[in-house]
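Removed from the display is one protein chain of the complex; every other protein chain stays in position.
Order of writing sets the chain letters: A, B and C. Residues in each chain are counted from 1.
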């Protein structure tokens, strides 16, 4: 089924925004954060106007409603990724906190000096820095699956790294710079064969592809609501039950406890054990509404639409003299096009495009080592989502020709 | 200046909510979480409809706007607590995360086996469990300032504990059960004289009183937006610059770094060093709007109004045979009345009140050790805020008489 | 008055038939409701795979205590295999009321404790009563 973009765009009020008199926004920055449909905005609005209360501990109507809404959202998210149980979905602030949670709990309980952790060269800082911190603290070793010139993982080297019996393999499902969609099921299967636990950074995949944690057989998976039509301030960590149950808690406080004495406590059961203090309640409600919206369109339909736009964008970008797109061909990647252009700094490209309302991102996109690998400090990045159109791609192309003129 | 409650109530849409046909909510649960004025709800609504983008790294109009709004909110919050600089205000999820941040960073860098940490018997779980975890991991010692029968801190014992040269004194500014407002400036001054660093749990004080971090001279202070008319999903940690700068970072990821290599990173400067990943952007905007709203009324005016309601409530509650209110007299406490009633379990009291739309909280209020101290498993708690009225107190009293009837 | 406080609940709360402890016993298990500190202990004597005697003890709200009394009453004579099959609906049927998610936890505490004891688990978890 094909997607009716013009109908979809009506659901996103910001897409009508004039960023300058007469200049409508052309939003090509969804990889940084997605825009939100009315149904998500309104779900939170309604929550605050009708139901808002603190959860779990109240017996009045508002508290019962808020608790039910918070937990129903968890069920929706669990179903969306095909988690066996909603108890395996832990609310966090974002992907970054989800990965840090694993690093602070599972990893600190299970990794010791000299243990090997495998990452890749295309990781986002949020899947690098937590391991740098652990390496500095504990003396664990880090090794990296290299990225080829085409922007793919070098799986041959991965195989030889696996021979060194890693304890953990943590990697991104989809690169936020190259767009590369990594063969996650395969990487995970090989990691398991080598006896390693796996963490999947799904910040870019869950919003854009059908992701099934049982099919992937992944141990931990991290993602953010704000990249999948949901609000800021909330994300999730999925984990296998046995691992989550064996892990020590992370943050201490209300709600994550079963019992507190003056000098000791007993942790609560899953998922509450990992949710300390008043959580992002309205945001959970918004997260649930975002999942509903994505389901109402269908992830296959969304992926197909994005593929079409990406293919078109790559074709048009590659026509431009002096422009170089990074990453693999359209069939191996999601809706991301990162490029350099003729010695013009990406900030300047982005700034000139902005004059026509075209919003792209410029910089290292929180993937400095990847940029270093390619010998460039920064790229310009256009990215697409279900509301993106070919017309917007055309405006991007025109804009880039203007950049050429200014820097002539 | 006296407060025009009926005008204020018009700003809070939920206060018109009928929880059952013909039964309007009587919201007496603001200590758990406050309700939100329209200006806060609309600020976030507008953010998502007009400006939403990821911050700090984008050069397009939406990103510039979002960044400016996020940082302006920080300035407002800093001013609200009289922080010397906005860089000393770190966004967290809530009070609980703020305290855990100190426990994971400052405390793990500075406390070693045998070091003494002083807490109090009236702490919320969020200022107990992080220290329990640290005690189990590091062998630090915990001692507690006792609570007297009147619900006050026993400062004589505090003095003798100080003679044992504690490294840290962490305590609540206002008890969420007893309502006790502790003499924070005095406690902090004595702690400093003894060479200890101080943490103030201001979850209940910042929403209700004028709190000035410079006047208190406190080292760290934690509070939550959701208890002060702001959204869920965001809170803050204030800290003294020298301490924050010397602390290792907490969560690793995007935005908290200055530079990332494949195997190492350099942390960013304050406050970003402690804000990893995409933060709660819309929530920061809502937090700023909440501070604006509180300022528009005035904290002195709010405190005076709450005092009046509390005094009235205590008077009326104490008339009821079989009812016992915990905590000090109205002049020493904030807008909280926790009570037991005649062998009826607090859950049952709350449930029966709920039939008339009266929302109070029942349980241990995340302060189990305090309840244990008083020899009771739970209390019923009514709490007040700027929108509370004497009429609502009257409904509470009537409701309690109904409870008596049911349990006859 | 309120449905939640049907006479039968108030009656079982005020005058429980099965409050107490069993000594000796074959199975004994206790746990808390983390939300409110409610506490339930259940002791069982088992003959030939069947519950021959049962008692509960603890403290908490009318719902938690009445449901414990009703539950204990209902399991006497049941096989342990049948006890393992009990679920949240059985408790709601015993109480004869509807409950929101928070109060439901009060009602289900006794069943969690009972099943954790019968299964010989270290902890009572929500998964036991779904």
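Note that contacts are C-beta pairs under 8 Å (C-beta built on N, C-alpha and C of every residue); 3 or more make two chains touch, one makes a residue touch a chain.
On a predicted model such as this, the values are computed, not experimentally measured, just so you know.
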Legend entry - Left-out chain, listing which of the shown chains it touches: A, B
Legend entry - Contact partner of the left-out chain, one of B:17, B:36, B:87 or B:240: B:87
Inset, instruction - Out of A:46, A:245, A:348 or A:394, point to the residue that touches the absent chain in the complete complex. - result: A:348
Legend entry - Hidden partner chain, touching residue among B:59, B:152, B:276 or B:366: B:59
Legend entry - Positions on subunit A contacted by the hidden chain, ascending: 345-348, 351-352, 355, 362-364, 368, 371, 377-378, 405-407
Legend entry - Where the missing chain touches subunit B, by residue: 56-59, 61, 63-65, 67-68, 71, 85, 87, 257-259, 268-270, 272
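Everything that follows uses one rule, which is that only the chains that are shown with their structure count from here on.
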Inset, instruction - Averaging only over C-alpha atoms, locate the centres of subunit A and subunit B and give their separation in whole Å. - result: 31
Legend entry - Distance between chain centroids, defined by C-alpha means - subunit A, subunit C (Å): 43
Legend entry - Per-residue multi-chain contacts in subunit A, two or more chains: 57-59, 63, 257, 259
Inset, instruction - Pull out every residue in subunit C that's touching 2 or more other chains. - result: 35-37, 103
